[in-house]
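Missing here is one protein chain; the remaining ones are kept as they sit in the complex.
Read from first to last, the chains carry the letters A and B; within each, the first residue is number 1.
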Amino acid sequence: MISLSYFLVFAAALFCIGLYGVLARKNAIAILMGIELMLNAVVINLIAFWRFRTPEMIAGQAFAVIVFAVAAAEVAVGLALFIAVYRRRNTIAADEIDLLKW
Amino acid sequence: MYGLLSATFFAVIQVVIYIGAIAILMIFAIMLTRRVKQEVGSTVNKGWWLAGVMSLVLFTALVLMFSTWSGFRTTLPEMPADVDTIKVLGTALVSPNAYVLPFEIASVLLLAALIGAIVVASEKKS
Partner (left out) sequence: METSTLVWLLPLPPLLAFFLIIFLTNRSKGLSHTLGILSVLLSFIGSMIIVVKGLQAGHLGEEPFTSVINWFPTGDTWFQIGVWVDPLTIVTLFFVAWTVLMIFIYSVGYQNYGQPAGDHDAPGLPPHGAMVEDEKGHKHRVPSIEPMYSRFFAFIALFAFGMYVLVVSNNLLTLFVGWEIMGLCSYLLIGFWYAKPSARAAAIKAFLTTRVGDVIMLLGLAYLYTLAGSLSYDVIFSEETLHLLTSTGTPILGLSAAALIGIFLFIGTIGKSAQWPLHVWLPDAMEGPTPVSAMIHAATMVSAGVYLVIRVFPIISAGMSHGEPTITMNLMAFIGAFTGLFAATIAVTQNDIKRVLAYSTISQLGYMIAAIGIGAYVAAAFHLFTHAFFKALLFLGSGSVIHGVEHGVMHTDEHVDPQDMFNMGGLRKKMPITFWTFLIGGLALSGFPLLTAGFWSKDEILADAFAHSNWPVFIVLALAALLTAFYTMRQITLTFLGEPRTKAAEHAVESKWTMTLPLVGLAVFAVAAGWIGITNDFPIIGGLVPNWMHDFVGETLAEHPAVVRFSWIPLITSLVVALGGLGLGWYVYRDVPAGEADPLEKPLGPVYKLLKNKYYFDELYDFLFVRPAYWISETFTYLWLDRRIIDGFLHFVARITFSVGGIFRNYIDKPIVNGFGDFVGESVKRLGRSSRFIQTGRVQQYMIMALIIAFGTLFYYLFFLSQP
């Protein structure tokens, strides 16, 4: 049978892959994709816990819906920001945008 | 996987949102922010190994943590039959003594994000 552990490990792995993407990729859009991955991992975790622990309550699903909504909104704003930054600096590599450096 | 979890709604949502909207957005963004005739540098930045190390460390830490937790190996419990999960979810999202408030706020948030994105990304007409 599929136990909770599989889902949790899967979610943790997704999260870590997403973290690696955020920390190691140069392209800003790749970073954003990594963030999405992390959010997805979170939702999977949420749903898994709901199904295995309290399937009769609907709170878990409601929560997950909200998270999806937030993720989507955040992606939209993030991409808009990248476009604006690109217009200014003509680059979207994260390590070239270092205006706040000393 | 969502299907496995009897969360059918989410399976659909995942497809719709991610593929239909977010991925398209990303493609558009990549198109708009592409540098013309640029040599391909490395796609990862200088400290990628550190990031990899951190991720692995986090992964092992999480797994270790989970394995010590008692509820780790529970099996799938039975879902109560004849419950239409989607209907219940829908009712819960709009009923005042359930989750209508977060629902509304989420919609406001989406509106704000929409407007914000448009404003930020618009070309300045100087």
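The working rule: a residue touches a chain if its C-beta (ideal position, glycine included) is under 8 Å from a C-beta of that chain, and two chains touch if they have at least 3 such contacts.
Note that this is a predicted model, so its numbers are computed, not measured.
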Check: shown chains touched by the absent chain are A, B
Among B:L50, B:I86, B:I105 or B:V119, contact with the omitted chain is made only by B:L50
Contacting the left-out chain: of A:L8, A:I31, A:I58 or A:A72, that is A:I31
Contacts from chain B to the absent chain lie at residues 45, 47, 50-51, 54, 57-58, 61
Where chain A meets the chain that is not shown, the residues are 19, 22-24, 31, 94-95, 97-102
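Operating definition for what follows: only the chains that are shown with their structure count from here on.
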Cα centroid separation, chain A vs chain B, in Å, comes to 5
So, in the complex, the side of chain A touching chain B is made of residues 1-5, 7-10, 12-13, 15-17, 19-20, 22-30, 32-33, 36, 40, 43-44, 47-48, 50-53, 55-56, 58-59, 61-62, 64-66, 68-77, 79-84, 86-87, 90-95
Note: in the complex, chain B contacts chain A through residues 1-2, 4-7, 9-10, 13-14, 17-18, 21-22, 25-26, 28-30, 32-33, 35, 41-48, 50-52, 54-56, 58-59, 62-63, 66-67, 71-77, 79-80, 85, 88-89, 92-93, 98-99, 102-103, 106-107, 109-110, 112-114, 116-121, 123
